[in-house]
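With one protein chain withheld, the remaining protein chains of the complex are depicted in position.
Letters A and B name the chains as they come in the text, with residue numbers starting at 1 for each one.
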Amino acid sequence: MRALRIDRKVARFASARVAGMLAPGSGAKWGPLELDDVPAIALPGEDWVRIHPRLSGICGSDLSTVDGVSSRYFEPLVSFPFTPGHEVVADTDDGRRVVLEPVLGCVTRGIDPACPACARGELGNCERLAFGILDAGLQTGFCCDTGGGWGTEMVAHPSQLHDVPEDLSDEAAVMVEPAACAIHAALRVPITPGATVAVIGAGTLGLLTVAALRAFTPAGQIVTAARYPHQIRLAKELGASIVCESGELSRVVRRQTASMAYGDQLTGGADVVLDCVGDSATISGALQIVRPRGSVVVVGMPSSVKLELTTLWHRETSLVGAYAYGTEHLADGRTARTFDLAFSLVREARLERLVSVTYPLHQYEDAISHAANAGRRGAVKVAFDLRHDRKR
Amino acid sequence: MKGSQPLREMRLAGRAIGARGRSMRTRAKRSVGSVGFPYRAPEVPRGVTVPELPSRLEANYETAWAREAPARAVRRLLQAGPLRLFVKIVADPEIAGLDRLADFRPAKNEDPPALIFTPNHHSHLDTGLCLMAIPEPWRSKIVVGAAADYFFTTRISAASSALMLNAIPIDRESLSRKSSDFAKQLIDEGWSLLLFPEGGRSPDGWGQPFKGGAAYLSASTGAPIVPVYIDGAGAIFGKGMKRLKPGRTKVVFGQPLPPVEGENTRRFNERIELAVTELGDEALSDWWGARQRAAERRNPALTGPEYRGWRRQWALSEHRKLGKAGQRTRQKRTWPKFD
Partner (left out) sequence: MPRPGFVLEVDRSTPPTLFWRGENFSLEKLPAGRSRVIYAPEPLPAIKDVDAAIRHALANPIDSDPLKALMFSGMKLTIAFDDISLPLPKMRRPDIRQRVIEAVLDTAAEVGVDDVHIIAALALHRRMTEDELRHALGDRVYDAFAPRGQLYQHDAEDPNGMTSLGQTPHGEDVEINKRAAESDLLVYVNINMVAMDGGWKSTATGLSSYRSLRHHHNVNTMRQSRSFMDQHRSELHHSNWRMGKVLKESGPRIFQIETTINTDTFPAPFEFLSKREWEWGAKERATYLATTKALNRTPVKLARKIFHSIESPHQMTSIQCGEVEAVHKITTENVWKQQLVEVKGQTDILTMGIPFISPYNVHSIMNPILVACMGLGYYFNMYKGKPLVREGGVVIMTHPTYPDFHPVHHPSYIDFFEQVLADTTDPAVIEAKYEKQFAEDEWYKHLYRTGYAYHGVHPFYMWYWASHAMAHLGRTIVVGGDPRAVRRLGFTPASTMSDAFEIAQDVVGPSPTVTHLHTPPLMVADVS
């Protein structure tokens, strides 16, 4: 089988970091990522199955790994060498089309009894991500024992697999996993009916979050900061009430919420701000436009950031993270698995349109550079298309 | 001949010392003693009386040279440089009311109309203050009426007054025919005039009654009078003060007063004095209050209260407190700047 792999090569990570700083996505060329013919992966357990990826998305967290800028926090949570790729739609050997739910929780790790989080169905919060029969890895795509979506073959636990309905295209199916993340983020803090919600960033995650907010919360105004024309169009189509440029967001929120201002800090502000970028500037910006006792949800993966937290203290703002998925409690009292909600969102919001372009595996350098510059190049989601790979 | 006294002594000394002294004597004789008439002033023969020549000083000092181009150029440098700097350091004037001269500003390439500026007078600084405050184009075309019996008594003081200030000698006792004709001629030639109608610096810090010269000149030439009030100069270097006491001053220009057909000089002079009085009130209070009091003729007189003695002096200190001299700390206006 052929797969892109990342090995623990310190010099390579360093050069990727430098290259990535100069041009986002160029870590693919100079970094630790290599396309190799690799031996088939042994099945970690009896019930595990082999699957063959059809489409495999490129996610923001993958890009930061490739560019060597991931947080050191992840070091004990990954195991080398691994094949990235966790947004996967694949074929099983018995001819089913499945979407992978990549979190490697207690069930996949053969840990019984499961940890408290897994027992509650909150898979994303699993407390045993480095233990059990698998080597460390928070998700498939970061673990040396499972392979990943950026290869022609990988292994998966049946509990990870969700059948794709016949009428759903591969492009739609590959959006299920990111959509699940977005739904989880949208439901992370309770949103009251008519609340004003601001979404920072209109990349894949931002757009999906807008769609999720519209679909699963009673939010009133959804204000989105976007940068590029296609993002503005899509954000509007997916349910944003107002789409503005990022520099305009605080003015829009001020006007929508009829706030006053102390300097750059709004006196009132949005009830909830979802930051789908996650750097110092956006989180600080979010804290400035959220109302007292409001919540800032960090959806985009942050790294080490510098924040002025006086406002958090003074205005009793909540700063919460939102990662992955599990079980959701909806506003109407229902409880559902995030992935089930994601399937319905993908179908109803026709999210396949977010897959802008696909690349064969061997053009991985172009693919990653395209993904890293997706907004500027008019794209949203970039994916690998492995359906025609000879090595499958 | 005072100059020959040391020489004679030297000659005597040489005789006492002898040969060595002789050679010295010869040298001395050659260098000085050989310069005689016509290199030296002739000695007056005994029994002859030389008739006294008319004085070329005081009112007779000839100042035409100071109005020629070279002197004007030098004066412009002196006024823009040392004089301005000196006045700024010593008196730091605030200048107000220049907008009242706007209607008299000439069009481009035209000469300014002649104006007669009539400030109150408390200090020698007044002239410098006015020369700094009076705007172009008048500043470079102004002559200053200066007391002939004060500024023009010696050649050096006369020349420097003429050069530095473009002063012309004015008889202060009575406007003599000569100086008034001369002033009229200058006004007709387009020169503006700075005259102190009080005729001299105030002896006690309060003003003196105005003399009619300026009114007469204005009425007979048609040049409007510009009342000017100078506040604070008396406290810096008033009459009788031995040392400068630097402080701050204010120069306020009033609405020019053109002569009115058929008005006699005395009336006109009263009008000028009243205008300066009103300006004085305006400078020490505010314009509206001054106008209100002017309507009721209640502006405090420049000449101070009627009573004499210590009470007059007492009132002066109260009066000064209102003006610039009373301001100890500079009030800096802060205002946001947006750009």
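Criterion: contacts are C-beta pairs under 8 Å (C-beta built on N, C-alpha and C of every residue); 3 or more make two chains touch, one makes a residue touch a chain.
Just so it is clear, the model here is predicted, and its values are computed rather than measured.
S.K.: Taking the complete complex into account, which shown chains does the hidden chain touch?
M.R.: Counting the whole assembly, the omitted chain is in touch with A, B.
S.K.: For the chain that's not shown, point to the residue among A:T196, A:S259 or A:T282 touching it.
M.R.: The one listed residue touching the chain not shown is A:S259.
S.K.: Identify the residue among B:L57, B:A96 or B:A301 that touches the chain left out of the display.
M.R.: Touches the omitted chain: B:A96.
S.K.: Among the options B:R46, B:K108 or B:R177, which residue touches the chain absent from this view?
M.R.: B:K108
S.K.: Write the list of chain A residues that the hidden chain touches.
M.R.: So the residues of chain A touching the missing chain come out as 242, 244-245, 248, 251-252, 254-255, 258-261.
S.K.: Residue by residue, what part of chain B touches the chain that was omitted?
M.R.: Residues of chain B in contact with the hidden chain: 96-97, 99-100, 102-103, 108, 255, 282, 286-289, 291-292, 294-296, 333, 335-336, 338-339.
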